[in-house]
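Note that one protein chain is taken out, while the other chains of the complex remain in position.
We call the chains A, B and C, going by the order they appear; numbering starts again at 1 in every chain.
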Amino acid sequence: MWQWLVRLYHRLGSPKWFYEITSRWIPWLVGLSVVGCAVGLVLGLLYAPADYQQGNSFRIIYIHVPAALLAQSAFMMMAVAGAVFLIWRMKMAAWVARSIAPVGASFCLIALLTGAIWGKPTWGTWWVWDARLTSMLLLLFLYFGVMALQRAIESEDASHRAGAILSLVGLVNIPIIKYSVEWWNTLHQPATLKLTEKPSMHPDMLVPLLIMIVTTYVFFALLVILRTRNEVLWHERKRSWVRDLLES
Amino acid sequence: MEFNSFAEFLAMGRHGLYVWLSYGITAVIVVINVILPMMQRRRFLKEQRQRMRRERRNQTGEKQHASST
Amino acid sequence: MSLVMATVKRDLLLAARNPGEWLNPLMFFLMVAALFPLAVDPDPKFLSKIAGGVIWVAALLATLLSLDALYKADVEDGSLEQWLASGESLYVLALGKALVHWIASGLPLTLMSPLLGLMMALPDDAFPALLLSLGVGTPVLSLLGAVGAALTAGVRSGGLLLSLLILPLYIPVLIFAASAVYHAGIGMSYNGQIGFLGAMLALAACLTPFASAAALKLNLSR
Partner (left out) sequence: MSTSFAPDSVDLIARSLYCERDDRVLFQHLDLHVSNGHLLQLAGPNGAGKTTLLRLLAGLNRDYDGELLWKGESLHKVYSEYAHDRLYLGHLAAIKRALSPIENLRWLMSPWMSEDRDHAVSEDQLWGALDQVKLAGYEETPCQQLSAGQQRRVGLARLAIVPTPLWILDEPFTALDVDGVRWLEEQIQRQVGRNGAVVITSHHALQNIPTLVRLDLGALAEQEGLL
């Protein structure tokens, strides 16, 4: 088992291996994303019953919740990849971390925008300082910070390391931020209608949501892989295997 | 099926604007995220192929130059 | 340890020679707070409600202003290189630098805050809470901010970038500190908030020097 892990680690560290294996994965990931998205949306938009309080506007849940979940776990993955780079100096990890940042920020933006739009029919206004939306906004700021820092530092190695350090600091802070925002929210707003908190969800509503969550993770993997492959090509452009690839 | 007609589906019980706006914005962001890395890849391949062609031309040029002197 | 002590002494000496470095953020603190009555409403009843929050936002911005210079000069003139060459722990040095920053920024802000409290019609009961929250909260700002300062020390025009990185991390401090002042003003207990600020201070004092030390090394590669 241990030896298998060590071998996997060395393989993961090899850009060429990564490029080749992901070439085989991409069709599967694309297929899964398309099928999952189609099934999830048909079930969610056509077959799930309307919410008794919110009516049909609740159907936004099928993008809002997966995007919000993903935006948070993507930050964690970015920080973990950064830590792997800091500790073992594995360049692949740095490229993965750099690829995650814009994708994670995109999903964070989706969660924010759909949350705001959802707020209009629910609360009657486009923006409410709701605890979840506020922590999403702060998460977006954290993403912006990491990306701005990576862009500002000229030396590539230093920019990877700086991004990794900042995302780790951010990771430690996220629970504190979430807790403090929730605490602040209970002070200022008496419990209003929460967007996504339901005592129990009808299975017809829940199943499409679960499908969409899984699909979003698969799609996220696809996007990160696409970006990481570009990083691999760029950094290995002088190696013979990339040259062979260019010749063909 | 929750809706009886396509028009009803689009209307989403008076919430059509919000639902479709959400899905529309999401679609735009998703498409951008797919297209950007693909364009980047295409640009990379083009630039590198050009660079290799240039290098090869320079190499053969040097050889000819060396043989002529 | 000797280099840390020498650095703390040297930086305090430098602050004494260039008083502008720490006086300017203080004046900025005063001016920002003066903007609110002018821009919003000078009615004391309204001001007393927002006073705690406004003073804290101003303190936060003033801290950010003074942070940019924390490591920049040390990176540019080679002091940082000599730290690393000395073999002494960068963790302790980062802690020392954050302490110097707090002495030159957080401490004077705290001492000056009652003046702003008067300007903003802060309720009498809230003054102890204001002093206490600033006293416990501003060291957290210095410690967290020092990480950002270390990360951006080698970046040209890193001041704005520094604010982008650090502001989201300041939110919890802002929330609990401003709420402590507000609750004190309406005669409620604010022990919980101060306790939370204290916990954040302990956590920041333990963890942020690691991040600062790692970030400082970035400015030395090459």
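By definition in this document, a residue touches a chain if its C-beta (ideal position, glycine included) is under 8 Å from a C-beta of that chain, and two chains touch if they have at least 3 such contacts.
All values reported here derive from a predicted model rather than from experimental measurement.
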Name every shown chain in contact with the chain that has been left out of the document. A, C
Candidate in contact with the missing chain, chosen from C:42, C:78 or C:128: C:78
Touch as defined at the start, partner being the missing chain; which of C:119, C:203 or C:220 qualifies? C:220
Sites on chain C contacted by the missing partner chain, in the whole complex: 1-3, 5-7, 10, 13-14, 17-18, 73, 76-79, 81-82, 84-88, 220-222
On chain A, the omitted chain is touched by residues 156-157, 235, 238
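Following the convention adopted for this analysis, only the chains that are shown with their structure count from here on.
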As a quick test, compute the distance in whole Å between the mean CA positions of chain B and chain C. 44
For chain A and chain C, let me know how many angstrom lie between their CA-based centres, rounded off. 32
Residues of chain C that touch two or more other chains sit at none
Give the residues of chain B that touch two or more other chains, as numbers and ranges in rising order. none
Sites on chain B touched by chain A in the complex: 1-3, 9, 12-16, 18-19, 21-23, 25-26, 29-30, 32-34, 37-38, 40-41, 44-45, 48-49, 52
The chain C residues in contact with chain A across the complex are 144, 147, 151-152, 154-155, 158, 161, 164-169, 171-172, 175-176, 179, 196, 200, 207-208, 211, 214-215, 218-219, 221-222
Mind pulling up the chain A residues that touch chain B in the complex? 45-50, 55-57, 59-60, 63-64, 67, 102-103, 106, 109-110, 113-114, 117-118, 120-121, 219, 223, 226-227, 229-230, 233-234, 237, 242-243, 246-247
